[in-house]
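Omission of a single protein chain aside, the complex is shown with its protein chains in their original locations.
Right, chain A next:
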Amino acid sequence: MASKLLLSQLRNITRPTHHRLINPNFIFPLKNQTLIHSRPYSDAPQPPPVGSKPPPTNADSAPTHKKISSSLNQAELAKFSAIAETWWDAEGPFKPLHVMNPTRLAFIRSTLCRHFGKDPYSAKPFEGLKFVDVGCGGGILSEPLARMGATVTGIDAVEKNINIAQLHADLDPGTSSIEYLCTTAEKLVEEQRKFDAVLALEVIEHVAEPAEFCKSLSALTVSGGANVISTINRSMRAYATAIVVAEYLLHWLPKGTHEWSSFLTPEELVLILQRASISVQEMAGFVYNPLTGKWSLSDDISVNFIAYGTKNTE
């Protein structure tokens, strides 16, 4: 598969790149935020620059971190809290997610059936497996996974999302068994919960400390389990498409949903996963065809991409 070729290219990278954006106001005048973002990828704790985004879901990951003001933390959560009721409105602000959902699920079904050795033609291939959907939002991903037979736990830091998700899941007896919790990945790690597959789709670009986040995801996975992470690439094309076109021109997403500096390139994602003992096996991209209005899987990872990795066996 061509994505495997891409992966081997990624593995040839010898040293991590350290990205730091200086004065985003002048380069990207469309941005609303006036703060400087820095995304250190090394593991050594660094004193946070002025007004940087503190880790929202990793608040108590390392007690040696200084207590930071949580102004932007609330901003990210407040962004999603404000539109929480519209999660299940297929024509509302979450429409792109709804339209993209079957394509993401096709990738997840294909890779996880292969990983767990299940029959791909079975209607419920994930019967007996425990999945956790980190950053589940309204449950757009959790419900189809539950219908495919998995025992799903959905977690999200925004309480409103969990309420909406629980209400919607109760409408269908096939999904009413999903366990929704308003918590963070770190708290689950402290409770020593383990899952066969950990999924975090479109979450990592809203997290301030992606390296710590990936370590938590890894701690939640059983040895030899699977991880699926999807996000948006930090490329010029992604800026043009996912931010300018989607937020400002087509109004698919509310302005300010994404910040370009928070995006990760595939190389960076592979590296931080590697450091969290997860080896990325496959990667694919999503492309949107404006003529048919459909998303499809492809080898083009320059905008949206999804990665499937396995936890190294200890």
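Criterion: contacts are C-beta pairs under 8 Å (C-beta built on N, C-alpha and C of every residue); 3 or more make two chains touch, one makes a residue touch a chain; residues count from 1.
Simple rule for what comes next: contacts and distances are computed from a predicted model.
> Which protein name, taken from UniProt, belongs to the chain you can't see among "Ubiquinone biosynthesis monooxygenase COQ6, mitochondrial", "Tryptophan synthase", "NEDD8-activating enzyme E1 catalytic subunit" or "Adaptor related protein complex 3 subunit mu 2"?
The record for the missing subunit names the protein "Ubiquinone biosynthesis monooxygenase COQ6, mitochondrial".
> Which one touches the absent chain: A:Thr86, A:Gln274, A:Ser298 or A:Asn312?
A:Thr86
> Of the residues A:Ala75, A:Val99, A:Leu181 or A:Val287, which one touches the chain left out of the display?
Once the missing chain is taken into account, the touching residue is A:Val99.
> Over the whole complex, note the residues of chain A touching the chain we left out.
With respect to the unshown chain, the touching residues of chain A are 85-86, 88-90, 98-99, 101-102, 105-106, 109, 121-124, 143-148, 164, 167-168, 170-173, 176.
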